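We show some of the complex, not the whole, and keep each chain where it was.
As written, the chains take the letters A and B, and residue 1 is the first residue of each chain.
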């Protein structure tokens, strides 16, 4: 439970370094991340290295009782390298080169660039291998940012062919598994496969899905190369990578296999603008606690261990459409929220607003003139809060105790391959994998229940409830696993667009949900996407609710299957929409539509009740309760103060039962003993 | 009057073929179309052919009393062919290659591809020339789909130069006829002409119009090559091509000259979404009868003979923005509507939902698991209805009598060259050639009058009424023809944006309508395009009506010309908008604006009355009456049941006087004896 900061000594005159680092220590910071864009300063000319400035920074950081996190500088190769090897640049699907001038200007499949990256990583690793103040490393920076995960260059073409050869063995297998008889797409050799370049008509879904897999795999391989170099130099270092919010092109589970823990870069007022169609004024000021929470829970779950927020928004930022000022205290609110969800370190981006380059409109803890900005005050307070919390729960362990991950009764199944396949064939402009996932995430979180966001192939036996939104690609193995989970007493909820395809993105030859039909006791007669102007509703538990985007006409096939929800009005009037089937010790619910928030709340509420999971009443919007390691956070992302009703014996460690707007409180009472009202 | 189906034996294991074809016969299908994307299965490697599976299918089809329609497989050349001849790929105007990966990845002007196409066509034609079960051929598939009619590659550049040389003889003529003095565009040789590639400023309208003509001609030539090969192999075969709905880039009249009859691919719930700005919930479920009807009437008129619907929507489909389920019975409703408008065969696309490739979200008569889907039921019923109808009207002729085309009192003039020229210079974002045409089409059809959609150069003498919406390119010959038509007693209505240009897309040196000024007795003083927020209205026949998009300030110049409509309010208050002139035995009306539906109804109603054309009262929206060969269809595209008041002697052959929502009825009573009310 620590606070850190991202620091760019190369942006400032050398003489300021000492004062800056001194002040960081005073602020209460524990970690300082550096170097992720410094290649041109570390190797100003080919083979000429200048590590002195970075060594000095690390050394000063150590002197002041802090630790350094170093980064491989590979996200931005210098111009001399690009000019020497222009082939490392990526290409768009239409053949346009992605030129030098921004960042991430390299292809993961360039052998040349892998060599260059290995070389600089080795040099750095070697140089710092004995430096005690270096705690660990971040590889590169935000793989895939700016749409760079997928490239369409000749290196990718060659690598894709190899990838396919390895996966399919012979081209006839590929033809069969992709389904290349369609539109005369049979291939005679792997050499005939190209990246999915610009075409007049759309691409084959199997080819696209494999290209997406291949592209993610290429980044995973590239990352693994760096990890191996770093580990070889010093086995005590941790290695992590800073992922992005709800980013789809890279499979974080795969990358995480090579990491000690995951980290991610959290910009609540930015992401809420770019990931949502409409934003409330509160969200513009602090973001949405469920949007942030979903990322926290995902990046914690990928290694099933505490994670870091490697970059935490420090104030107003430059890249979203609008750059409002965060609410007073927002930067502390976010730090607490991160820690409550399982973060070990919250590292603000960045120490000081930069006077040059592409991010001048991005604030720092200090303003460009070196004076403390709003984020500074919040960081100081957060650091101090964390000390209090640690003192309370682990007085014996000192400053940096290891902490448990948060409690989670529910597993929310999440899979990048499902996301990719549904991006390839959304079949309506309104479907969005992440938004659909969030509908269920929020319904769980508004009852203060902990969630792991896990891959469908995970061991689910520890969870009381499993929710599987749009489990699109399903094979028999997965179906069997889910059945075993339910048989043993699990409560499973499966939703629309599940069991549609095999792993090659081909329709099953049974009706949807394919291999899950027996388990859910139903099949889908028809599905339809519907525009917003067609009102769609259904009855569930005697009440009418709204549904939207995608309606499936469900037909029970199981002997014990109950229809528990039916569409009302218009074409599908009376048609089953939701069914429920007892299986062994547990039960399965199938929801053939995208529920509105009320319906999701009712469905999830009933599910949690059946599973005997302790909950709170449904919390107000923008208010959440999180439990970790014996502590309970009330995080208030709303503009109204709250009153928390807690048991008499509850202790308030930070704040108290009146939680101000955009404020937090921490108690030892468990969530289900609390209730929250507007103050 | 038959039902058929599109079938892809290559998508399914060989062992299913027999059962599938047996079931088709049971369903009542008469025709099975195959092979349009099967090149990679017909010639798996260069020069190695495998026709066996197709022969087997044809043979089974014949065995079961059905007939096969084969297709040339040229819409999707296999990858080995593309790799051998990458020059066959098209290019965008900005030079980007349209790569392999979808379909239609070839340039019509590639000599190489013409040879390859001829080769495979010859092979197939030769192989099936003696196979009795093959009734005829479809050439290629949907020329121009996915924006592929116009290409900008080097082959096109060379071919365009030849085309211009042939058309203009010497470059001075081209300079003069195009008007190249403008912006220094004089050319010294044909070799200087390029395709209209990406430029900073817009292209010369004469150059563009000729490029559009050239591009259409290239497809026509390409198609003719295939037709000739097929005819040479077996003169008894019919040859057709499946056109697309309201597609603009290809001149269907020109293609049709080489066909026995036209066919087109009808997807009512898709086209209504892609061709309309707003769609009602009824239209989302069944489409708009006038949108569908206009295509039927166009593709019937291009050869003045019965046509086919080669692909009829079978249920929900994958390509429009939204994929709602069609209303119950929609697939039967569409089949009847097609036949009423003159279709001989309605062939559903496709037998079974495909498990692979780009169209997995496109339903079939059977679902992907082989069970009957909604379309199946409708197809069975339609096939049975058609037998009843044939039995009634041609009991002596058996299953497949030749039928007359529908009655048509009105000719609606339609010309791709006008469409192209107006696309080049729309002069407002709101003008759309097809929507403007539809305004008049609907006004005619809502009175149950039959329409031919014909080229302006056609013989018009048989029509009581001729409507010429935006007859943009007019020369003296055309003007003379129209004058002769009116002199002889015809009723002609000409609308705004007529007589503006010569055939080279140059303004006439007289004011609009140029060569038609004398005939319409008026000229246009000013024209203006107006945004929606400026209300525009006019008075006609003592009533106020709305008008929109384009207003012309009309000035009568004929001695007998009457002003029958004047703008009201704002700048043009009191200015003539509509004039009428008696000419010989007939009269001409000029409408200088785009009327709203009420005004179009009033104008067309008056016109039909003057021409003594029998009509019904104006029908409700989504309800139409069609007359063909002694039968009258009431087609109800609305969600409300109708009551039809018919003469006592009327016989109901299908259904009766109560026509349910989305249902049809057929009687022998003539349209003008009927009246329709909400039931």
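The working rule: a residue touches a chain if its C-beta (ideal position, glycine included) is under 8 Å from a C-beta of that chain, and two chains touch if they have at least 3 such contacts.
Computed from a prediction, not measured in an experiment: that's the story for all the values here.
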Homo-oligomer size of the whole complex, from 2 visible chains: 3
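The rule we apply is simple: only the chains that are shown with their structure count from here on.
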Rounded Å distance, chain A centre to chain B centre (Cα mean): 49
Contact set on chain B toward chain A in their complex: 8, 10-11, 37-41, 44-45, 73, 76-80, 83, 90, 92, 96-105, 145-148, 281, 284-285, 315-316, 318, 321-325, 327-328, 353-361, 367-371, 374
Touching residues (chain side chain A, partner chain B) in the complex: 94-95, 178-188, 192, 194, 196-207, 425, 427-429, 506-511, 526-531, 533-534, 553, 570-572
